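The structure appears right after this line, and notes come after that.
A single protein chain has been omitted; all remaining protein chains appear in their positions.
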Amino acid sequence: MDLSRAPNDRKLYLCKWYFRAGFIFLPFVWAVNTIWFFKEAFRQPEYDEQKEIRKYVIYSAIGSVVWAVAIVAWVLTFQLNRADWGEFADSISFIIPLGRA
Amino acid sequence: MTLPEFFGCTFLAFGPPLAMFIFTIAHDPIRIIILIAAAFVWLLSLLLSSLMWFAIVPLRDFTAFGLVFSVIFQESFRFLIYKILRKTEKGLQEVANSPQIIANKHILAYVSGLGFGIISGLFALMNILADAAGPATFGLKIGSPTFLLTSSTQTLLMILLHTFWSVIFFDSVDNSKHAKTAYVVVSHLFVSVMTLLNTSEMYTLTIGSSVVVTIITGIMAFITAGGSFVTFKRFATCK
């Protein structure tokens, strides 16, 4: 949908909704929220709801960055230590790579 | 040497055409459509020539035969797309965003020529490139190790040549300069026939002659499109 045609309180509602939805392990939704509302929050002439939108956008951005760092850290740990962890690593593996020649 | 070779050859053959596409075609929807239409027409010509090659069984082993007929078909289909574009010019004017496309007749020629070139280049090289990316590499046991390199160079030359040819061809038919039309057909034939020597790996000769023809044709196309030494100097010095 097109944000520029949406009324202001609708934008706020959407932004808030996306922000709240992000709490159920949905960092991607936070990232979408950040990008989607970034222009609304920082590039538009001021209006009443903008302050709150800005708040949610910033929180979403922080949340998604934290998540991203966490995921990258975990993936790195897993990839580096997979061989060492032995059986445990295999038991949590979604894909166990085949040996390479 | 598989993946680096693959990328190197891909960009050698398709880098300049890609740049031409991005900077001169991509911004205008109508040009993209004409490009694709030209590609389609080239495909038709290829199908006809391969049908010819396919149907005449005894001559199937002589590449030269199919090749010559293919060149003739391509040139006649170039004439066909010329006719189509000139017929629909009025319609195009209404469709196009900018009046420029009609005002400058060479744009249509350039676009359709690039369409011809790109599709012929893709057909000549795509399968080879796909093989090159794969597990093995060329020229290890049999064949020339420079097979890929020469093929992609020749492809680039052909793409450029097609563009130049179309510009010259359209203009020459417009102004009924038959000598120029003949030049297009003859130089196309010449370049194609020269590439037959590639089987005996005389790459210096074939690519050398192709480069010479490309440069001559490029200069001719430049002059045809209204360029001169003065304009080139102005362009080079960014004035």
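So that you can tell them apart, the chains are marked A and B in the order they are listed, and the count of residues begins at 1 in each.
Just so it is clear, a residue touches a chain if its C-beta (ideal position, glycine included) is under 8 Å from a C-beta of that chain, and two chains touch if they have at least 3 such contacts.
The criterion applied here is as follows: contacts and distances are computed from a predicted model.
Enquirer: Under which of the names "Cytoplasmic tRNA 2-thiolation protein 2", "Ubiquitin-like activating enzyme", "Bardet-Biedl syndrome 4 protein" or "Presenilin" is the non-displayed chain listed in UniProt?
Expert: The record for the missing subunit names the protein "Presenilin".
Enquirer: Would you mind listing the shown chains in contact with the chain that isn't displayed?
Expert: Every shown chain touched by the left-out chain: A, B.
Enquirer: Decide which residue listed in B:Thr10, B:Ser120 or B:Thr214 touches the omitted chain of the complex.
Expert: Per the contact definition at the top, the residue touching the missing chain is B:Ser120.
Enquirer: Of the residues listed, B:Leu3, B:Ile22 or B:Leu51, which one is in contact with the missing chain?
Expert: Among B:Leu3, B:Ile22 or B:Leu51, only B:Leu51 touches the chain that is not shown.
Enquirer: If I consider the whole complex, including the chain that's not displayed, which of B:Leu12, B:Leu196 or B:Ile223 touches that chain?
Expert: B:Leu196
Enquirer: In the complete complex, which positions of chain B touch the hidden chain?
Expert: So the residues of chain B touching the unseen chain are 29-30, 32-33, 36-37, 39-40, 43, 46-47, 49-51, 53-54, 63, 66-67, 70-71, 74, 91, 94-97, 119-120, 122-128, 130, 147, 150-151, 154-155, 158, 191-192, 195-196, 198-199.
Enquirer: Touching the missing chain, which residues of chain A?
Expert: 1-2, 4-10, 13-14, 21, 25-29, 32, 35-36, 71, 74-75, 78-79, 82, 89, 92-98, 100
FYI, only the chains that are shown with their structure count from here on.
Enquirer: State, to the nearest whole Å, the distance from the C-alpha centre of chain A to the C-alpha centre of chain B.
Expert: The answer is 47 Å.
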